[in-house]
Each structure stands twice: as C-alpha cells, then as structure tokens.
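The complex is shown incomplete by one protein chain, all other protein chains being positioned as in the whole.
Per-chain numbering from 1; labels A and B assigned in written order.
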Amino acid sequence: MMGKRNPQLDADGKLVHLLTLEGLPAETIVSILDTAAPFASIGEREVKKVPLMRGKAVFNLFFESSTRTRTTFEIAAKRLSADVINLNIGASSTSKGESLLDTIDNLVAMNADMFVVRHGQSGAAHLIASHLQATGKPHVHVVNAGDGRHGHPTQGLLDLYTIRHYKRDFRALSVAIVGDVLHSRVARSLIHGLTTLGTPDVRVIGPKTLLPARVEGMGVSVHHDMREGIAGCDVVVMLRLQNERMKGALLPSSGEFFKHYGLTADKLARAKPDAIVMHPGPMNRGVEIDSPVADGERSVILPQVTFGIAVRMAVMSMIAGA
Amino acid sequence: MMGKRNPQLDADGKLVHLLTLEGLPAETIVSILDTAAPFASIGEREVKKVPLMRGKAVFNLFFESSTRTRTTFEIAAKRLSADVINLNIGASSTSKGESLLDTIDNLVAMNADMFVVRHGQSGAAHLIASHLQATGKPHVHVVNAGDGRHGHPTQGLLDLYTIRHYKRDFRALSVAIVGDVLHSRVARSLIHGLTTLGTPDVRVIGPKTLLPARVEGMGVSVHHDMREGIAGCDVVVMLRLQNERMKGALLPSSGEFFKHYGLTADKLARAKPDAIVMHPGPMNRGVEIDSPVADGERSVILPQVTFGIAVRMAVMSMIAGA
Partner (left out) sequence: MMGKRNPQLDADGKLVHLLTLEGLPAETIVSILDTAAPFASIGEREVKKVPLMRGKAVFNLFFESSTRTRTTFEIAAKRLSADVINLNIGASSTSKGESLLDTIDNLVAMNADMFVVRHGQSGAAHLIASHLQATGKPHVHVVNAGDGRHGHPTQGLLDLYTIRHYKRDFRALSVAIVGDVLHSRVARSLIHGLTTLGTPDVRVIGPKTLLPARVEGMGVSVHHDMREGIAGCDVVVMLRLQNERMKGALLPSSGEFFKHYGLTADKLARAKPDAIVMHPGPMNRGVEIDSPVADGERSVILPQVTFGIAVRMAVMSMIAGA
C-alpha cells in the first residue's frame, strides 16, 4: 500500500499518523511505550483526566462494528479531555452513495483533528492519510484501529508494552504466537513490532490452513506441533479463533482445534516456568484457551486491556502534538 | 438471589451498590431521598453541573434496550461531571461469544468506576456485584437499572421521593398499585420500599392473571375490583401494561382491561380528594390510564421524571463516595 517514504512520519521523523507497525523505527516504538508509562497509572487516580487534548475533536470512524475497540479509544480520548464523536458509518452517508474520501473531506471541513479508523479493507487508513496529505491537511491525524487482515497497530503496541512490562528486554526473549495467524491483523502487527525491537526468537504455531503462505519471510519460525512450538518460550500469545472471518472448511471443528492448539495447563507446562500468557480478547474459552489458564496466575490478559488505554492515550497525544 | 449478608452495604453499612430495595435499611433509603433533595432543583439552574464525579467513568450496560432509562442515567451522570460511555451490549461482544463476566472484567481493566446495568435476567446486577467482590474490586460500583421481573430500585426510589414530596409521612398513607403487577419490577421495588418505610396500607389491584401468586406475603392487600381497591387511598400508582412481556392470553383485550382497570376520572373519584396519580411511563393512554387523568391536576407523572434524575444523581454520587 505504501511507497518508499514512511507516511507516518513527517520530514523531521515525528509521528503524525499511526498506520502500521511495519517499517516504524524502533526508537519511535520505544518512545510510544515510554510515553504510555505514566498514563498506565492515571486510571487509578481519583480524577482520571489530563487536559492534553482539550477542545480537540476526535472522530471514531468504524466501518466495521467493534464496541470493544471503539470503547477503548473513546475512553482514551476522553481521558485526554478531547471531544469524541462516534460515527457508525455502515448505516450512514456511504449508504447514501457518498464515497469514503468525500466523507473524510466533510469531517475535515467540520474541523476534525483526528480520525480513528476501523475498516474491513486493508489500507483504508493509509488511503485517508494519503488523501489528507494530498489535500494539504497535515494537521489532521489518522490512527488505524484495524484494517482488514493488514494491521492493528495499537493492539501490537499494547502487546509490546505488556511484554516489556513483564519481561523488560526484548533482545533475550522467545515469543510464541498461536492459532489463527492467517486471519489475524493482531499477529501481523505484533510480529512487525517484535522483530523491529530485536526479539531473537518469534514462533508462529498453528495448522497449515491457518498460517499465511511464506510467513517465514516475516522473520518467524513455523511450528505445527504446539507442544514443540511453545517449549521454553517466555511469552505465549493466543489468538482469537476468528470464526466470523473464516470462509469454508479450514478447520475440522472447534473441539478438534482445542485438542491440538487450545492452551491448557498441560501444554503451558512446556513453556518457561515464568512464561506469561496473552490474548487480545474477546476470548473463546474452551476453543483457543482453557478457562483455568485464562484466569490463572500467569495470565496477563486483563493487564493488556489496562495498558491498551495507556498506549492509545500515548499515541493520540503524540500525534496530536500535545 | 442474595445470601444473608447485604451485598449492597460495606462493613460499615455504607451503600456501595444499589441492587434492590429488598432488605435495604430504612435509614439508607431516607438518606438517599435526603441527598436527592438539593439535586431536584439543580435542573432549574443556569449551569446544571456539579463536579462530584469529575473524571469518573460510568458505563451504561444495557443488555435490554431502553432509551428512556438510559437517558435518565446519562443525564444524571453528566450533571455530576462524570464521563459516560454507552454500551449496547446486545450487538457487541456477547455476540462474539464473550461471557457477561468477561465483559465486566475487561471494562474494569479499562478502569471503569461504575456500571449501570439493565438486563433481562433477574439477578444480573447482583451477579456482577458479587463478581467484583470476589475479584477484589470493591472500588467499582453497580447500579441495577432493571433486572428481569426482579427489581428496578432507582424507579422505586423516585416513586418514594415523589410520594414523600407530596404526602410527607409514609406512616399514615394508603397506596394503591394497579395493573400488571405480575410482570412489573417497578411494583416489586416500590412495595419493598413502602413497607420498609412503614406504609401501613399498600394494596395491589388487578386481575388474578396479572398478580403474582402469594403476593400477600409481600405485606400488601389484594383487590380484584378496582373501585373497591382504590377507595380512600392517598396515592394511586398505575403500572404500564407490559404488552411486550406478556406471553399468551393473560388478557381478553386492552379495551376490556381499560374498562376494568384503566384509571378514569370516575374511578379516581373513589380515592381521597387530594390523592395523587403516578405512572412510571411510558404510558399507554386509553389502556391503563385515561388521558384526562394522565394530564389532570392530580397527576404527578412528569414530576416523577424530574425527581428521577435527582434520585439517580444521589445514588451515583453516594456509592461513588463523592
């Protein structure tokens, strides 16, 4: 989708959009994680708000519905004191025949400061960012909240934040990513982030039908046997089995999937004793993860959610120049 | 649904959740009504906001859609300067197979301060409160905004507020509750509140098919003849005929219902000359209540709505510890 220039950075290398973790420099990623750290404790204060984006208008443009992701962005923006306007575009102007870019032009004319975009098509957020560039609106910013199978960079960043929080140094880690990698923009974003930060050992584990062709090209090793794949790793990232995305018969059954790739205490015993367990949510308990593991002491699934708000506050305040 | 301990109060007897009026001590109810009093006039001020919940995050979790009730809670929370996030859960995560308690855990991880919960299942708000207790989250609060047929405590409280406003002393009152008591959580909550506050004469009036079995056990008298039932009473509470809840043929027709149990000027003449007329709304004019009565000088149906905002502000600010 992108040309050679990195459309996320301005001429001085400052972050102006967050579109993808692919090609984002390590120092930018580290800077986001560092900025997020003080926000991670803001939620525990009596007054959870900071005035960094007071009077700024943030538009949540969700062409695919996702209450969960929209909510995290809405909370993050409100904690930054921004005004948030939620647009469920599916039911709106596009049904009246207006194009995506006409909608964007109109919202820019309403003095939008930032778009948080979820779209079923890969590259939608890039397209909007390029259009803003082409129409001379460099002061309007875009955050990709998930585009097709392509990427979900704030999810990738919160995963990185979580791993750094518990494991400190990426350069000594083994990370296993398990399940439906093929349909997962979460996995794609995380793999780009991990390799950029120098993680020496990233593994993807799943049946052939749920791994992308040539996934090794992303700098990961491939395993079809889960017990073998998670042996000795520091971090186990379970992916949601995207039932709603799968077309046709990629899988025999969810029971069969659980038997081979569901994370149980028994399989987890093969990882390091202090390995952490992650999941982007929402979980299918008993499909990709067993409830005792999901709720167990090595699970950091709920801290991921907390860190997710902090990371989104960091991204939004940084690109808004606050 | 509850054990012997009252899950709404902490060890010091302070209100931490509002789940039901059943078993709530009289002094707690009176304290809520007293706290609501100054809020009842806030709506008439130029600036209607107070900063009691500034920076707190209130989540409206409506598993049953109810624009009206959600709106009253949203207004109340905004007047307390809280941040309000509306979640229509029906269309969201639960459809992706996530359980109610996983949803709650996630929202708590986003640093929710309060849940306002409307659910079709009796006991849903209790379940959430118990879960918060069990997972060590005593700083997160729950308000039941209606659970199945069980209760609707803020409606009960606003009814009590209204009665106290016009009639002062519960210990000398006759209150008649008329109509579809069987399906009405409003009636249940009001009856608990009235008996707790020492109302000596509470009557339920309706056809056998719309009164719960053994309703006398709640401390009320039962009448099937409306003219007889409302004779000499101080307060007439008409219930909405819950068409959408009734399964099968409990009623011959709405016209037949109106003839026997609809409140007309003629029937109202049997109550005391200064009796007030209440209704939780939305009204079915010509079914349970005649328009001239609904709009008449003895109707306090619209003041109920105004007091409802004040009572919700009182409950939310009290349990938030503000």
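For this structure, a couple of remarks:
Simple rule for what comes next: a contact is a pair of C-beta atoms (placed from the backbone, for glycine too) under 8 Å apart; a residue touches a chain by one contact, two chains touch by 3 or more.
What you see is a predicted model; the values in this text were computed from it and never measured.
Summary of contacts with the chain left out: across B:28, B:174 or B:284, the touching residue is B:284. Considering A:55, A:217 or A:273, the position touching the chain not shown turns out to be A:55 (whole complex).
One of B:11, B:47 or B:134 touches the chain omitted from the figure, and that residue is B:47. One chain is missing from the display, and on subunit B it is touched by residues 43-49, 65, 67-68, 71-72, 74-75, 78-79, 243-244, 281-285, 302-306, 308-309. Residue-level contact of subunit A with the missing chain is found at 54-57, 83, 85, 87-89, 91-93, 96-99, 102-103, 105-111.
Heads up, the rule we're going with is that only the chains that are shown with their structure count from here on.
For the copy pair subunit A and subunit B, the superposing rotation over Cα atoms measures out at 120 degrees to the nearest 5.
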